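We show some of the complex, not the whole, and keep each chain where it was.
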Amino acid sequence: MKTKAAEEYVQIDDTTFAPFPAPFAHGGVTWRLLHASPEAATWSAIFQCPAGSSFASHVHAGPGEYFLHSGRMDVRGGKAAGGETAVAPGYGFESSGSRHDHTFFPVESSFYMSFSGPLVFIDENDAVIAVIGWQEAQDAWQAHLDALKAAA
Amino acid sequence: MKTKAAEEYVQIDDTTFAPFPAPFAHGGVTWRLLHASPEAATWSAIFQCPAGSSFASHVHAGPGEYFLHSGRMDVRGGKAAGGETAVAPGYGFESSGSRHDHTFFPVESSFYMSFSGPLVFIDENDAVIAVIGWQEAQDAWQAHLDALKAAA
């Protein structure tokens, strides 16, 4: 028989953020994993994005929701290009199949996002370069924690 | 054939918040609906909670995730009572079956939360007083918008 999943709480603390590396992001984006539900294939994270930083082209395999709590985020090219320009505090729903060719942060920004299923990162020919779901996110996050520990 | 769900963006604006009324909350909690996915039975909202406000007893039928971006929230009685005390910025996962007998805000606070499935509000004898899912939340939110429009 299964037991109720545990409640979880994460105190968000600037010192533990990890680099979100190229080719997936540029300009110094950092992140931390907040939660993963392997049974549901969902995961949540928070991202810190310096002015001028960006995420590389990706498709949301499942729906994702963000809450931008500081700064400004140009999604799908920003409003000027037919996409969205989020200004904190702002909320967005990115549906399954949404393609984000360029997510750009004109000013220092931070957002929380929950994901159902993986992000599919693609190159300029639309070839898949990585499928990043809860497992890959958790592996990357654990590697960061291990490196912090080794350096301490 | 089905079409891709639309992307959505909500600019969060203090003027549009609605009261989250008794018997579900006390002390002046206000909220706004940010999103509902009828196909998935998920919904998301943001809540503003004055110092001393609280939510009444409820059970999370499905998992919920919160991001507390300002203030402080005592969940399941707070840390002193074996629950959790969230301090902004903080993240929490409340699992399916989590019972929140008293969620209390000692200082002015605000949090974003996404819900899968309904909240089941219960009275002091554990009898169900309301099952609040995306439909009920949306109906309440629409009534607020209609009242705002009628008053304008």
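Each chain gets a letter, A and B, in the order it is written, and its residues are counted from 1.
Here is the rule we go by: a contact is a pair of C-beta atoms (placed from the backbone, for glycine too) under 8 Å apart; a residue touches a chain by one contact, two chains touch by 3 or more.
Because the structure is a prediction, the values reported are computed rather than measured.
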Homomeric assembly size (copies in this file), of which only 2 appear in place: 4
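We take it that only the chains that are shown with their structure count from here on.
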Centroid distance [mean C-alpha coordinates] between chain B and chain A, Å: 23
Contact set on chain A toward chain B in their complex: 4-12, 34-35, 37, 40, 44, 46, 63, 65, 67, 69, 75-76, 84, 86-87, 89-98, 112, 114
